[in-house]
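Have a look at the structure below, then the notes.
Missing here is one protein chain; the remaining ones are kept as they sit in the complex.
Now for chain A:
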Amino acid sequence: MEDDAPVIYGLEFQARALTPQTAETDAIRFLVGTQSLKYDNQIHIIDFDDENNIINKNVLLHQAGEIWHISASPADRGVLATCYNRTCCCVLSLDSFVALGKSAAQLLKALETPSDSKVLTCAAVWRMPKELESGSHESPDDSSSTAQTLELLCHLDNTAHSNMACVVWEPMGDGKKIISLADNHILLWDLQESSSQAVLASSASLGGKGQLKFTSGRWSPHHNCTQVATANDTTLRGWDTRTMSQIYCIENAHGQLVRDLDFNPNKQYYLASCGDDCKVKFWDTRNVTEPVKTLEEHSHWVWNVRYNHSHDQLVLTGSSDSRVILSNMVSISSEPFGHLVDDDDISDQEDHRSEEKSKEPLQDNVIATYEEHEDSVYAVDWSSADPWLFASLSYDGRLVINRVPRALKYHILL
(Lines give C-alpha, C1' and ligand atoms only; values in the text may rest on other atoms or scores of the structure.)
Protein backbone atom coordinates (compact mmCIF):
# COMPACT_ATOMS: atom_id res chain seq x y z
CA MET A 1 0.00 0.00 0.00
CA GLU A 2 1.50 3.21 -1.05
CA ASP A 3 1.18 6.15 1.19
CA ASP A 4 0.44 9.57 -0.05
CA ALA A 5 3.37 11.88 -0.18
CA PRO A 6 3.41 14.64 2.41
CA VAL A 7 2.03 17.99 1.37
CA ILE A 8 4.25 20.94 2.12
CA TYR A 9 3.25 24.55 2.45
CA GLY A 10 5.66 27.39 3.05
CA LEU A 11 4.97 30.55 5.01
CA GLU A 12 7.01 33.64 4.47
CA PHE A 13 7.68 34.16 8.11
CA GLN A 14 8.91 32.27 11.09
CA ALA A 15 6.11 30.47 12.81
CA ARG A 16 5.49 28.59 16.03
CA ALA A 17 1.75 28.57 16.45
CA LEU A 18 -0.46 25.92 14.95
CA THR A 19 -3.93 24.70 15.74
CA PRO A 20 -6.63 22.77 13.97
CA GLN A 21 -9.91 24.61 13.60
CA THR A 22 -11.36 22.67 16.44
CA ALA A 23 -15.02 23.36 15.83
CA GLU A 24 -14.78 22.21 12.21
CA THR A 25 -15.49 18.55 11.83
CA ASP A 26 -15.88 18.21 8.08
CA ALA A 27 -13.12 20.10 6.39
CA ILE A 28 -9.48 19.67 7.21
CA ARG A 29 -8.41 23.10 8.31
CA PHE A 30 -5.45 24.39 10.27
CA LEU A 31 -4.62 27.83 11.58
CA VAL A 32 -1.03 28.99 11.64
CA GLY A 33 0.22 32.12 13.31
CA THR A 34 3.44 33.79 12.20
CA GLN A 35 6.21 35.47 14.11
CA SER A 36 7.70 38.51 12.57
CA LEU A 37 8.98 41.53 14.34
CA LYS A 38 9.16 43.66 11.24
CA TYR A 39 5.99 43.03 9.31
CA ASP A 40 2.40 42.63 10.08
CA ASN A 41 1.86 39.17 11.36
CA GLN A 42 -0.59 36.86 9.74
CA ILE A 43 -2.84 34.00 10.50
CA HIS A 44 -2.91 31.54 7.67
CA ILE A 45 -6.02 29.49 7.31
CA ILE A 46 -4.90 26.36 5.60
CA ASP A 47 -7.52 24.26 3.93
CA PHE A 48 -6.49 20.87 2.81
CA ASP A 49 -8.40 19.23 0.05
CA ASP A 50 -7.94 15.58 0.84
CA GLU A 51 -9.19 14.27 -2.49
CA ASN A 52 -7.05 16.38 -4.71
CA ASN A 53 -4.17 16.75 -2.33
CA ILE A 54 -4.31 20.50 -2.71
CA ILE A 55 -3.82 23.22 -0.16
CA ASN A 56 -5.90 26.37 -0.21
CA LYS A 57 -4.91 29.22 2.00
CA ASN A 58 -6.44 32.40 3.25
CA VAL A 59 -4.45 35.00 5.05
CA LEU A 60 -5.71 37.14 7.87
CA LEU A 61 -3.74 40.01 9.22
CA HIS A 62 -2.92 39.92 12.90
CA GLN A 63 -1.54 43.36 13.40
CA ALA A 64 -1.34 43.19 17.14
CA GLY A 65 1.98 41.45 17.10
CA GLU A 66 3.84 38.22 16.63
CA ILE A 67 1.96 35.12 17.60
CA TRP A 68 3.38 32.74 20.17
CA HIS A 69 0.38 30.63 20.70
CA ILE A 70 -2.90 30.08 18.96
CA SER A 71 -6.00 28.11 19.87
CA ALA A 72 -9.36 27.77 18.24
CA SER A 73 -12.71 27.75 19.94
CA PRO A 74 -14.26 24.30 20.18
CA ALA A 75 -17.73 25.73 19.67
CA ASP A 76 -17.49 28.52 17.14
CA ARG A 77 -15.54 28.01 13.95
CA GLY A 78 -14.87 31.66 13.61
CA VAL A 79 -13.44 32.32 17.04
CA LEU A 80 -9.85 31.90 18.06
CA ALA A 81 -7.48 33.08 20.73
CA THR A 82 -3.88 34.11 20.36
CA CYS A 83 -1.01 34.97 22.62
CA TYR A 84 1.10 37.64 21.01
CA ASN A 85 3.94 39.99 21.71
CA ARG A 86 3.21 43.62 21.54
CA THR A 87 6.04 45.00 19.52
CA CYS A 88 4.82 48.46 18.66
CA CYS A 89 7.00 49.91 21.34
CA CYS A 90 10.10 48.96 19.44
CA VAL A 91 8.86 50.52 16.26
CA LEU A 92 8.28 53.59 18.29
CA SER A 93 11.82 53.53 19.51
CA LEU A 94 13.06 53.24 15.97
CA ASP A 95 10.93 56.18 14.99
CA SER A 96 12.14 58.19 17.88
CA PHE A 97 15.66 57.25 16.93
CA VAL A 98 15.14 58.69 13.47
CA ALA A 99 13.32 61.68 14.78
CA LEU A 100 15.77 62.53 17.47
CA GLY A 101 18.78 62.37 15.27
CA LYS A 102 21.73 60.09 15.66
CA SER A 103 22.94 60.84 19.09
CA ALA A 104 23.67 57.66 20.92
CA ALA A 105 22.81 59.11 24.24
CA GLN A 106 19.37 60.04 23.11
CA LEU A 107 18.89 56.69 21.59
CA LEU A 108 19.83 55.02 24.82
CA LYS A 109 17.42 57.17 26.66
CA ALA A 110 14.69 56.22 24.28
CA LEU A 111 15.48 52.58 24.66
CA GLU A 112 15.75 52.74 28.38
CA THR A 113 12.32 54.16 28.89
CA PRO A 114 10.62 51.25 30.58
CA SER A 115 7.32 51.42 28.79
CA ASP A 116 9.10 51.23 25.50
CA SER A 117 11.54 48.49 26.09
CA LYS A 118 9.37 45.92 27.67
CA VAL A 119 8.11 43.04 25.64
CA LEU A 120 4.74 42.07 26.88
CA THR A 121 2.90 38.99 25.81
CA CYS A 122 -0.82 39.57 25.70
CA ALA A 123 -3.75 37.37 24.86
CA ALA A 124 -6.90 38.19 22.99
CA VAL A 125 -9.92 36.51 21.47
CA TRP A 126 -10.63 37.19 17.82
CA ARG A 127 -13.27 36.51 15.24
CA MET A 128 -12.39 35.83 11.68
CA PRO A 129 -14.51 37.21 8.82
CA LYS A 130 -17.63 35.18 8.27
CA GLU A 131 -16.80 34.08 4.73
CA LEU A 132 -13.52 32.54 5.84
CA GLU A 133 -15.01 30.49 8.62
CA SER A 134 -15.95 27.64 6.41
CA GLY A 135 -13.09 28.18 4.05
CA SER A 136 -13.48 29.93 0.77
CA HIS A 137 -11.80 28.61 -2.27
CA GLU A 138 -10.44 31.73 -3.77
CA SER A 139 -7.19 31.46 -5.55
CA PRO A 140 -4.31 32.00 -3.14
CA ASP A 141 -2.92 34.96 -5.03
CA ASP A 142 -6.09 36.90 -4.62
CA SER A 143 -6.41 36.39 -0.96
CA SER A 144 -2.86 37.35 -0.17
CA SER A 145 -3.29 40.66 -1.92
CA THR A 146 -6.52 41.43 -0.18
CA ALA A 147 -5.62 40.23 3.25
CA GLN A 148 -8.48 40.66 5.64
CA THR A 149 -8.20 41.59 9.23
CA LEU A 150 -9.36 39.84 12.32
CA GLU A 151 -12.07 41.36 14.38
CA LEU A 152 -11.01 41.76 17.98
CA LEU A 153 -13.59 40.36 20.35
CA CYS A 154 -11.88 41.03 23.62
CA HIS A 155 -8.56 41.23 25.38
CA LEU A 156 -7.73 38.97 28.21
CA ASP A 157 -6.72 41.82 30.38
CA ASN A 158 -3.25 41.12 31.67
CA THR A 159 -2.31 44.33 33.30
CA ALA A 160 -2.09 42.54 36.59
CA HIS A 161 -0.42 39.41 35.37
CA SER A 162 2.07 40.11 32.62
CA ASN A 163 3.11 37.54 30.06
CA MET A 164 0.60 35.09 28.70
CA ALA A 165 2.12 31.76 27.83
CA CYS A 166 -0.91 30.09 26.38
CA VAL A 167 -4.67 30.07 26.16
CA VAL A 168 -6.75 26.89 26.28
CA TRP A 169 -10.45 26.51 25.64
CA GLU A 170 -12.75 24.32 27.60
CA PRO A 171 -12.71 21.31 25.27
CA MET A 172 -16.33 20.15 25.32
CA GLY A 173 -18.05 23.35 26.29
CA ASP A 174 -19.85 26.08 24.44
CA GLY A 175 -16.74 28.13 23.98
CA LYS A 176 -17.46 30.34 26.91
CA LYS A 177 -14.68 29.34 29.18
CA ILE A 178 -11.00 29.69 28.68
CA ILE A 179 -7.95 29.33 30.79
CA SER A 180 -4.87 31.41 30.27
CA LEU A 181 -1.47 30.93 31.81
CA ALA A 182 0.40 34.07 32.67
CA ASP A 183 3.79 33.74 34.32
CA ASN A 184 2.90 32.02 37.57
CA HIS A 185 -0.83 32.61 37.40
CA ILE A 186 -3.52 30.39 36.07
CA LEU A 187 -6.58 32.43 35.09
CA LEU A 188 -10.05 31.19 34.29
CA TRP A 189 -12.10 33.55 32.14
CA ASP A 190 -15.76 33.66 31.30
CA LEU A 191 -16.52 34.99 27.87
CA GLN A 192 -19.73 36.94 27.91
CA GLU A 193 -21.96 38.73 25.49
CA SER A 194 -20.99 36.61 22.52
CA SER A 195 -17.38 36.67 23.54
CA SER A 196 -17.07 40.41 23.46
CA GLN A 197 -16.25 40.58 27.09
CA ALA A 198 -13.88 38.47 29.14
CA VAL A 199 -14.49 38.37 32.83
CA LEU A 200 -11.93 36.88 35.15
CA ALA A 201 -13.86 34.16 36.94
CA SER A 202 -11.18 32.83 39.19
CA SER A 203 -7.48 32.41 39.38
CA ALA A 204 -4.73 30.67 41.22
CA SER A 205 -1.04 31.19 41.36
CA LEU A 206 2.06 29.28 42.16
CA GLY A 207 3.87 30.29 45.24
CA GLY A 208 7.38 29.45 46.16
CA LYS A 209 10.93 30.26 45.36
CA GLY A 210 12.62 30.48 42.05
CA GLN A 211 11.35 31.44 38.71
CA LEU A 212 7.90 30.02 38.54
CA LYS A 213 6.56 30.33 35.08
CA PHE A 214 4.01 28.20 33.36
CA THR A 215 5.19 26.92 30.03
CA SER A 216 2.14 25.06 28.88
CA GLY A 217 -1.24 23.78 29.88
CA ARG A 218 -4.04 21.56 28.67
CA TRP A 219 -7.66 21.21 29.61
CA SER A 220 -8.74 17.67 30.36
CA PRO A 221 -11.75 16.48 28.36
CA HIS A 222 -12.67 14.14 31.23
CA HIS A 223 -14.32 14.67 34.60
CA ASN A 224 -16.86 17.00 33.07
CA CYS A 225 -14.07 19.33 32.00
CA THR A 226 -13.14 20.30 35.51
CA GLN A 227 -9.46 19.55 35.31
CA VAL A 228 -6.56 21.41 33.85
CA ALA A 229 -2.97 20.34 33.83
CA THR A 230 -0.09 22.75 33.63
CA ALA A 231 3.65 22.55 33.26
CA ASN A 232 6.18 24.78 34.92
CA ASP A 233 9.87 24.07 34.88
CA THR A 234 10.18 20.32 35.49
CA THR A 235 6.86 19.95 37.25
CA LEU A 236 3.42 18.90 36.08
CA ARG A 237 0.42 20.03 38.07
CA GLY A 238 -3.24 19.20 37.91
CA TRP A 239 -5.87 21.79 38.88
CA ASP A 240 -9.53 21.62 39.65
CA THR A 241 -11.20 24.50 37.83
CA ARG A 242 -14.12 24.65 40.24
CA THR A 243 -11.99 25.47 43.24
CA MET A 244 -8.83 26.45 41.43
CA SER A 245 -6.87 24.24 43.72
CA GLN A 246 -4.10 21.84 42.94
CA ILE A 247 -5.16 18.20 42.72
CA TYR A 248 -1.93 16.49 41.85
CA CYS A 249 1.64 17.39 41.28
CA ILE A 250 4.31 15.45 39.47
CA GLU A 251 7.58 16.87 40.66
CA ASN A 252 10.54 16.38 38.39
CA ALA A 253 8.38 14.86 35.70
CA HIS A 254 11.25 15.51 33.34
CA GLY A 255 14.92 16.03 33.93
CA GLN A 256 14.64 19.44 32.38
CA LEU A 257 11.98 21.90 31.38
CA VAL A 258 8.62 20.40 30.45
CA ARG A 259 7.55 21.82 27.11
CA ASP A 260 4.13 20.40 26.54
CA LEU A 261 1.54 17.94 27.71
CA ASP A 262 -1.65 16.37 26.45
CA PHE A 263 -4.49 14.31 27.87
CA ASN A 264 -5.43 10.95 26.56
CA PRO A 265 -8.86 11.59 25.07
CA ASN A 266 -10.11 8.13 25.99
CA LYS A 267 -8.44 7.27 29.25
CA GLN A 268 -9.21 9.77 31.91
CA TYR A 269 -6.16 9.43 34.09
CA TYR A 270 -3.56 9.27 31.39
CA LEU A 271 -1.54 12.14 30.14
CA ALA A 272 1.60 12.56 28.10
CA SER A 273 4.34 15.08 28.63
CA CYS A 274 7.50 16.02 26.81
CA GLY A 275 10.46 18.19 27.53
CA ASP A 276 14.04 19.27 27.11
CA ASP A 277 15.41 15.93 28.24
CA CYS A 278 14.39 14.57 24.82
CA LYS A 279 11.86 12.30 26.42
CA VAL A 280 8.18 11.74 26.10
CA LYS A 281 6.61 10.37 29.25
CA PHE A 282 3.21 8.90 29.86
CA TRP A 283 1.65 9.31 33.25
CA ASP A 284 -1.15 7.87 35.23
CA THR A 285 -2.18 10.77 37.41
CA ARG A 286 -3.26 8.40 40.14
CA ASN A 287 0.31 7.32 40.60
CA VAL A 288 2.62 10.22 40.10
CA THR A 289 5.83 8.68 41.31
CA GLU A 290 6.71 6.81 38.14
CA PRO A 291 5.83 7.35 34.53
CA VAL A 292 3.88 4.53 32.95
CA LYS A 293 6.10 4.62 29.94
CA THR A 294 8.98 6.66 28.61
CA LEU A 295 9.97 7.23 25.02
CA GLU A 296 13.36 8.49 24.08
CA GLU A 297 13.37 8.73 20.33
CA HIS A 298 14.17 12.35 19.70
CA SER A 299 17.67 13.70 19.73
CA HIS A 300 16.74 17.15 21.00
CA TRP A 301 14.10 18.90 23.02
CA VAL A 302 10.59 17.68 22.41
CA TRP A 303 8.32 20.69 22.03
CA ASN A 304 4.99 19.13 21.38
CA VAL A 305 3.09 15.97 22.14
CA ARG A 306 -0.39 15.19 20.88
CA TYR A 307 -2.70 12.24 21.27
CA ASN A 308 -4.84 11.34 18.32
CA HIS A 309 -8.40 12.41 19.12
CA SER A 310 -10.01 9.08 18.37
CA HIS A 311 -7.25 6.47 18.42
CA ASP A 312 -5.23 7.26 21.45
CA GLN A 313 -2.50 4.79 20.64
CA LEU A 314 -1.29 7.23 18.02
CA VAL A 315 0.96 9.80 19.60
CA LEU A 316 2.60 12.57 17.68
CA THR A 317 5.69 14.42 18.85
CA GLY A 318 7.63 17.29 17.34
CA SER A 319 11.13 18.23 18.32
CA SER A 320 13.85 20.75 17.68
CA ASP A 321 15.88 17.98 16.09
CA SER A 322 13.63 18.83 13.10
CA ARG A 323 11.81 15.57 13.26
CA VAL A 324 8.24 14.58 13.78
CA ILE A 325 7.71 11.12 15.19
CA LEU A 326 4.48 9.18 15.14
CA SER A 327 4.45 6.45 17.79
CA ASN A 328 2.10 3.61 18.38
CA MET A 329 1.61 3.34 22.13
CA VAL A 330 -0.84 0.52 21.93
CA SER A 331 0.04 -1.10 25.26
CA ILE A 332 -1.14 1.91 27.26
CA SER A 333 -3.94 2.93 24.97
CA SER A 334 -7.64 2.42 25.49
CA GLU A 335 -7.52 -0.43 22.99
CA PRO A 336 -4.59 -2.49 24.17
CA PHE A 337 -5.86 -5.59 22.44
CA GLY A 338 -6.65 -3.96 19.16
CA HIS A 339 -10.05 -3.12 17.83
CA LEU A 340 -12.66 -5.30 19.47
CA VAL A 341 -14.97 -6.88 16.96
CA ASP A 342 -18.44 -7.97 18.01
CA ASP A 343 -18.88 -11.69 17.80
CA ASP A 344 -22.07 -11.46 15.79
CA ASP A 345 -20.38 -9.70 12.96
CA ILE A 346 -17.88 -12.38 12.36
CA SER A 347 -18.61 -14.85 9.64
CA ASP A 348 -16.48 -17.93 9.31
CA GLN A 349 -13.91 -16.44 7.06
CA GLU A 350 -13.63 -13.36 9.10
CA ASP A 351 -13.34 -15.48 12.14
CA HIS A 352 -10.31 -17.08 10.68
CA ARG A 353 -8.86 -13.77 9.77
CA SER A 354 -9.43 -12.18 13.09
CA GLU A 355 -7.74 -15.08 14.74
CA GLU A 356 -4.74 -14.42 12.62
CA LYS A 357 -4.83 -10.84 13.56
CA SER A 358 -5.03 -11.50 17.24
CA LYS A 359 -1.87 -13.49 17.02
CA GLU A 360 0.09 -10.52 15.86
CA PRO A 361 1.87 -9.07 18.80
CA LEU A 362 0.74 -5.60 19.69
CA GLN A 363 3.82 -3.71 20.58
CA ASP A 364 4.65 -0.12 21.21
CA ASN A 365 6.78 1.14 18.43
CA VAL A 366 7.69 4.10 16.34
CA ILE A 367 5.45 4.09 13.32
CA ALA A 368 7.27 6.66 11.32
CA THR A 369 9.80 9.44 11.58
CA TYR A 370 9.05 12.38 9.34
CA GLU A 371 12.04 14.33 8.21
CA GLU A 372 10.51 16.91 5.91
CA HIS A 373 11.47 19.76 8.17
CA GLU A 374 14.83 21.43 8.14
CA ASP A 375 14.40 23.57 11.17
CA SER A 376 13.13 22.96 14.68
CA VAL A 377 9.56 21.76 14.78
CA TYR A 378 7.69 23.73 17.42
CA ALA A 379 4.16 22.58 16.78
CA VAL A 380 2.35 19.45 15.68
CA ASP A 381 -1.33 18.70 15.80
CA TRP A 382 -3.96 16.36 14.49
CA SER A 383 -6.72 17.50 12.23
CA SER A 384 -10.04 17.84 13.98
CA ALA A 385 -11.86 16.48 10.97
CA ASP A 386 -9.77 13.58 9.73
CA PRO A 387 -8.28 11.43 12.49
CA TRP A 388 -5.66 10.08 10.11
CA LEU A 389 -4.14 13.38 9.21
CA PHE A 390 -1.82 15.74 11.01
CA ALA A 391 0.18 18.88 10.45
CA SER A 392 3.54 19.95 11.71
CA LEU A 393 5.11 23.37 11.66
CA SER A 394 8.77 24.25 11.80
CA TYR A 395 10.33 27.56 12.69
CA ASP A 396 11.26 28.38 9.13
CA GLY A 397 7.58 28.54 8.30
CA ARG A 398 7.20 25.18 6.70
CA LEU A 399 3.92 23.44 7.30
CA VAL A 400 3.82 19.75 6.44
CA ILE A 401 0.65 17.73 6.25
CA ASN A 402 1.07 14.01 6.65
CA ARG A 403 -1.12 11.01 7.03
CA VAL A 404 -0.95 7.95 9.20
CA PRO A 405 0.43 5.12 7.04
CA ARG A 406 -2.40 3.29 5.37
CA ALA A 407 -1.31 -0.13 6.48
CA LEU A 408 -1.55 0.95 10.07
CA LYS A 409 -4.82 2.73 9.52
CA TYR A 410 -6.41 -0.44 8.17
CA HIS A 411 -4.81 -2.47 10.89
CA ILE A 412 -6.45 -0.29 13.49
CA LEU A 413 -9.78 -0.11 11.74
CA LEU A 414 -10.19 -3.73 10.71
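Simple rule for what comes next: contacts are C-beta pairs under 8 Å (C-beta built on N, C-alpha and C of every residue); 3 or more make two chains touch, one makes a residue touch a chain; residues count from 1.
In this text, contacts and distances are computed from a predicted model.
Taken from the listed names "Ubiquitin-like protein ATG12", "Ribosomal RNA-processing protein 42", "Colony stimulating factor 3 receptor" or "Vacuolar protein sorting-associated protein 51 homolog", the protein name that UniProt assigns to the chain not shown is "Vacuolar protein sorting-associated protein 51 homolog". Touching the chain that is not shown, out of A:Q148, A:N184 or A:Q256: A:Q256 (per the contact rule at the top). Considering the whole complex, the residue from A:I186, A:C278 or A:I401 that touches the absent chain is A:C278.
Annotation: of A:S216, A:N304, A:S320 or A:N402, A:S320 touches the absent chain (contact as defined above).
On the side of chain A, touch with the chain left out of the figure occurs at residues 10, 12-14, 36-39, 85, 87, 90-91, 93-94, 104, 108, 111-112, 117-119, 234, 252, 255-256, 277-278, 299-301, 320-322, 371, 374-376, 395-397.
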